[in-house]
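After the structure tokens below, expect a handful of questions from me.
Missing here: one protein chain of the complex. Every other protein chain is in place.
Order as written gives the chain letters A and B; numbering starts at 1 within each chain.
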Amino acid sequence: MTDTEHDFTFAIDGKSIPARKGDTILKAGLRAGVFIPHYCWHPGLTVAGNCRICLVHATKTMPPGKPVIACATQAVEGMEVESDGPRTKALREGVMEFLLVNHPLDCPVCDQAGECDLQQYSFDYGRATSRFHEPKTQRPRKDLGPLIRFVGNRCIVCTRCVRFCEEVAGTGELGVVGRGAMSWIDTFPGVQLDNPLSGCVADLCPVGALLDRDSMHTTRVWLLRGTESACGRCATGCNINVETWNDQVRRLTPRENQAVNRWWMCDEGRLSYKEAQAPTRVRRARVDGREASFLDALTRATDEVRKAQGGVVALTTGFATNEELFTLKALVGKGPIAVAYAPDGSTFKARDGFEISRDKNPNRKGVEAVLGATDAGEAAVIAALEAGKVGLAIVHDGVPGGAPWSPTLLAALKKAAALLVLAHDDVPGAPAATVLLPAMHWTEKEGTVVNGGGRVQRLRAAVPPTGDARVDLEVLQELARAAALQPRVLSAAGVFRKLAAAAPLSFDGMDYNGLGALGVPLGEGRAARPASNGRALPVVDARTGYEAGPVSRAPGRAGDEQVRVSVHRESAVGYGTPRGDL
Amino acid sequence: MIHAAHDDHGHGPHAHGDPEPAPGESIADRTYVPAVLRGIKLTLARFLQKKFTVEYPEESVYDASYADRGIGASNPRHRGEHILVKDEQGREKCVACLLCMAACPALCIHIEPEPAPAEWTDRERRPKVFEIDMLRCIYCGYCEEACPCDAIRLTPKFYQPTTSRTERVYDKQRLLENNPDAQVPQRPRK
Partner (left out) sequence: MATALPTAEPTVVERSFSPAAEAELQAIVKKYPEKRAALLPALRICEREFGCVDHGGMKLVAEKLDLTPAYVLGTVSFYTHFRRPSDGTFVIEVCRTLPCALRGADDFAKHVSRKLGIQPGETTKDGRFTLKNAECMAACDKAPVAQVNGYNWELLDPKTFDELLDQLMKDPGSFNLRKGCKDPYPWTQPAEPTAQRTKPEGERDYEHEALTHEPQLLRRCYKGRPATYAEYVADGGYKGSKAAVAIPPAKVTEMVKDSGLRGRGGAGFLTGMKWGFIPSTEQVPGNRYLVINADESEPGTFKDRKLMEDDPHLLLEGIVIASHAIGANDAYIYIRGEMVYGAEVLEQAIAEAYKNGVFGPDALGFGKRLDCVVHRGAGAYICGEETALLSSLEGGRGYPRLKPPFPAIKGAWGQPTIVNNVETIANLPYMFGAFGKSLDWYKGLGTPGLAPGVDPKWPRGRLGSRGPKVWCVSGHVNRPGLYDVPFGLSLKQLIMDPRYCGGIRDGRKLKGIVPGGSSFQVLKADEVDVALCYDAIADAGSSVGSAAIFVFDDSTCMVNALWNVLRFYAHESCGQCTPCREGSGWMERIVARIEQGMGTMEDLATIDAIADQACGKTICVFAEAFSWPAQSYIKQFKDEFVAHIKQRRCPQGGRLCAPSTTARPKA
């Protein structure tokens, strides 16, 4: 069903809401852009109905006149719901007051500040003063697992985390213990919360009771600038936000994409940004083994490519973006390309369809689609090298930790006249390169990758390259121009345009900016409209530069002031506004 | 020409035939001599008087010896340099909540939080880096108002000039905590 199909309508605050059979008031309302506050409800979990913040008054309920919870009450034809009126205001004030009764005044030290639903609803619907003058209940504080800390005093026992571990992860490590006001979340002794998706409970927790230990106490949410990208830890390619502060990645959080990762991401992916900060990272360019400026190294590389006069071979990995692969293909011309894939790793299948792919290469499908090769061309490369016809061998190794090149291949590289290496990490055992340039991490690149499900997704650079380095694509493009293969250095968008135009590849019809935030499946470039996930444009507070998080998270709440944003046409398309609408 | 605002009963300047010259038109006035002499007299008098001038920065603005001139008595509400307040155990009270950083209109505070040492059981975080660019600071005191822990205060200490900009970025809480001249105003406890 598309967004506009519906079975009946009902009204919220006089506004007509289309609804499908079985919809609850909350679900239909949110879909239509009417915001009703909620803590315990989550679209990916079963209904608990215990927080009571979504209480509304509605007609056609039994018994009449009693407020009902919107998350569990089915909408019926002709129902009239009051969500923005004096009665509902009183309901919400009441629930907010109860929630804050035992809640500690932890906002200054709580990491959830700035993205806390309790803060937000308190501001929107709460009382200004407290009538509570008693001692508050004290509940335990402990680490539930390697990634998650639990602060008991802040817990509102919404049970989202318990339901997640039971219904999505399927591992059920969490339970509610105790009774009454002395209820909290705990694990069984000896059984830690360490399922592969454990970090998601910190995302789910509406307050600061469950916190991600990795990013705890290191920053503030309003300082973070989020960049929408796709995780490069495995072929699932979860849609994520790369959140940075002062040009350093601080944390990764998942974005909703029902076709890829639902609302989740795995712990390994969550921590994968650390690969870019590893001490083994190549940071300075080297020429003939000596450190040099990037520009010098690049100049030397372009010289070598001109000298090579077409005798170019390339080695690349499943981590290269489609644009890099396309450029490499152009560089080698008729020459061979060898592809090394990172070995398979652990897999995990959640109960709702989310899967951590065994394939730890984020762009294997892209390699197959762009290079047309399903097997590594290693033999061809070795043959070319042995035959001594190689003027320049380009090793493009963007794999954190190094790709598993075979020793024979590495040994054969010595036969190349010149060796250009773009490496993410120092690769021990690699022969001395003529030119060594730093390769970028996927958080630092612009480009597209194809995930295991065949979906073309945008990578967006969240941090600039360190020092004087430039991104891999720029380097390869410079080489291509130096080799007289193209007149200009192209951006990722430009390369993608050429890629899409090179029929009969499956990128036909795709538009770089039209890939949007959610990507487009291979082969559907002509048919697909860029899918919007309903997010508003991120509103940046121009005065401070802080991203106004809550404003952009809750679509279309009543009372929002008009915000006028000017965007470049291309960016607007990127956020899901089809070209024709502009 | 200014006419006196009173009834001169016929004795004023133009009352009789030979009028007195208007102010500023007498010979004495026109040669400026008496005026100059009056001025020199004033200058000499002042020359020998006690000076108001405070040889800042060698002398502190708040030296009590200037109190009789009406300046120098430290106004406890004057917003000068910041200090990070310490608690009874000598630790900074600051829990690196970054509210002062968010409140600052001049964006002159930079804080990086870190988890507090495990022995500090009463708090979870503390600042790893706490820098205030005293040149950007407009000494408005919003940071002091925003702080929930009474951890940052503006003292009446007048700033000491430096010769470079970097010296005026007060880096690390240590520098901020060491302000021996600071007159920390006493706040009454409820």
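Basically, contacts are C-beta pairs under 8 Å (C-beta built on N, C-alpha and C of every residue); 3 or more make two chains touch, one makes a residue touch a chain.
Since we're looking at a predicted model, the values are computed, not measured.
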Out of A:V176, A:A259 or A:A417, which touches the unshown chain?
A:V176
Tell me which of A:A11, A:V76, A:V101 or A:A259 is the one touching the absent chain.
A:V101
Considering the complete complex, of A:T137, A:T347 or A:S491, the missing chain is touched by A:T137
Could I get the residues of subunit B that touch the absent chain, sorted low to high?
115, 118
Residues in subunit A touching the chain absent from view
47, 49-53, 55, 62-63, 66-67, 69, 72, 91, 93-95, 97-99, 101-102, 131-135, 137, 141-143, 149, 156-157, 166, 171-183, 186-191, 213-214, 216-217
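Note that in this section only the chains that are shown with their structure count from here on.
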For subunit A and subunit B, what's the span in angstrom between their mean Cα positions?
51
Residue numbers of subunit B touching subunit A in their complex, please.
95-99, 101-102, 107, 112-116, 123-125, 148-149
In their complex, what parts of subunit A are in touch with subunit B?
107-109, 113, 216-220, 222-223, 544, 546
